[in-house]
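Worksheet for the structure shown next.
A single protein chain has been removed from this complex, and every other one stays in its place.
Per-chain numbering from 1; labels A and B assigned in written order.
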Amino acid sequence: GRTSDTTVITLGHGLDPTHPVHQSMVFMADTLAVISEGAMRIDIYPSQQLGTERQLLELLQIGSVGITKVSAAVMEGFAPEYRVLGLPYIFRDEAHRHRVLEGQIGEEILLSSERALIRGLTFYDAGSRSFYTKSRRVETPEDLEGLKVRTMESASQIRMVNAMGGSATPIAWGELYTALQQGVVDAAENNPPSFYLSRHYEVCQYYILDEHSAVPDVLLVSTHVWNRLDVQQRAWLSEAVRASAKVQKRLWRLASDDALAAVTEAGVEILRPDKSPFEAAVSDIMAEYEADPRLGPLIRGIRSAP
Amino acid sequence: MKAHVDIWLGRFVVLLMAVLVLDVVWQVLSRFILRDPSTVTEELARYLLIWLGLFGAAYAAGQGSHLSVDLLGSTESRRRASRVAEAAFGLLLIIGGVRLVYLQLVLGQSSAALGLPLGVVYLAVPASGLLFLFYAITRRAD
Partner (left out) sequence: MGGLEIAVLAVAFVVLLLWGVPISYAIALATLATMLVSIPAMPALTTEVQRIATGLDSFALLAVPFFILAGHLMNHGGVATRLIRLARAVLGGLPGGLAHVNILASMLFGAVSGSSVAAASAVGSVMTPEMSKDGYDREFGAAVNVTAATTGLLIPPSNVLIVYSLASGGVSIAALFMAGYLPGILVGLMLMGVAAYKAKKLGYGAAGTAHREPLGAALIDALPSLFMLFVVIGGIVAGIFTATEAAAIAVVYALVLALVYREVGWRDLPRIVLDASEMTAVVLLLVATSIGMSWIMAYVKLPAAVTGALLAVGGNEIVVLLLINVVLLMVGTFMDITPALLIFTPMFLPLAVEMGIDPVHFGIIMVLNLCIGICTPPVGSVLFVGVGVAGTTITRIVKPLLPFYAAMVIALILVTYWPALSMWLPGLLGL
């Protein structure tokens, strides 16, 4: 049918519809429909129907998909500024992280990908990532020695895991359950909801809350779409985005607490090691990043932020 | 002309397959024997598969070996339809592929592990498109 009066934006992402981030997007779509009085609509395609995170970014550049959500780690290939967000222990704590991402530095990073035809709208919280192992108790970085740790396919993540003593092994997320079960890798790392929803806790005994990094998710719009919107439409969209980000933060915290409770219930032992030896293990590579002319100022800016 | 293209394209496809096998064997050796897992072999393998799939499919087009539903038998007009479709498919790969390569090169996007420009990876799309078009024109209608 024809929808000549309504501006429709296509949103594709890779999560299933029960995920808190999907629900926050539904909230955004509902909010936009209400405040624009039906002049704008977002059609959401979950579950990788339109592609994986990286493929969706390309579709934003091509112009066939309007909005997507990816991990900030995936953005590294599109805008190098995003690399700082994945650095180990870059944020002091959750409150610090939220202030930085909602402040001027966050804004700067969101707009850094505009030259790649993608514009950041907001960050979604994705908590902190921690290691989990099949069978080894890990209290210090030395305990990671000799463990094959599944890592995201990102140069900086690989360096980090190796610096902490593990043996970084990139494996596709979808193949990780079997890889852990069969022993192709001995460990992996992710945030509590992902550890829970992926069911990796069925084959892993320990979740080690070292909270080594806190890569956020990021909501992005194609500049093809953004540039076509008038001032009023952009204001509506921005308002809906802000409302959604607020809801998402609450939903994420709930999901994170629920996940830790559920994996404990299922017999996983949660370890809370001293984080400082882990942080010390990566101090050399952090010094290197600080020497980088593009990343250095950003890193110092984040560190000195209140 | 076609015979020459067949020979060189065939050699190229064999080379791709050989590198692909060596790459994955190296992945196992580096992880299991050297205990120092290679971080680039998986990505390289996936990109080689794109090239093998597209150039291999172009080679198969030259040999006329793509599968069809041969329900109604083969007639002159139906063979011509196949060649027109092959040409159209080649044009799709050329036009869409050039745009895709252009976007990736201009935007300077590089792959996660190898740091390879993605425009180079996608170059296989328009390049194989040219070969499909070439075969649609030169392949005999028999």
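The working rule: a residue touches a chain if its C-beta (ideal position, glycine included) is under 8 Å from a C-beta of that chain, and two chains touch if they have at least 3 such contacts.
If you're wondering where the values come from, they're calculated on a predicted model, not measured in any experiment.
Would you mind spotting which of A:55, A:140 or A:205 touches the chain that isn't drawn?
Considering the complete complex, A:55 is the one touching the chain left out.
Write down which of A:197, A:243 or A:285 is the residue touching the left-out chain.
Reading the full complex, the residue touching the unseen chain is A:197.
So which of B:5, B:20, B:105 or B:120 would be touching the chain we can't see?
Considering all chains, including the one not shown, the answer is B:20.
Residue-wise, where is chain A in contact with the chain that is not depicted?
1, 10, 16-19, 45-52, 55, 58-59, 62-64, 172, 174-175, 177-179, 181-184, 196-199, 202-203, 224
List the chain B residues touching the unshown chain?
Counting only chain B, the missing chain is touched by 10-11, 13-14, 16-18, 20-21, 24-25, 27-28, 32, 42, 45-47, 49-50, 52-57, 59-60, 63, 65-72, 74, 78-79, 81-82, 85-86, 88-89, 92-93, 95-97, 99-100, 103, 121-122, 124-125.
Throughout what follows, only the chains that are shown with their structure count from here on.
How about chain B: which of its residues touch chain A in the complex?
31, 35-37, 39, 42-43, 99-100, 103-104, 107-113, 115, 118
Could you pull out which chain A residues touch chain B in their complex?
58, 61-62, 76-78, 115-117, 146, 148, 153-155, 158, 167-172
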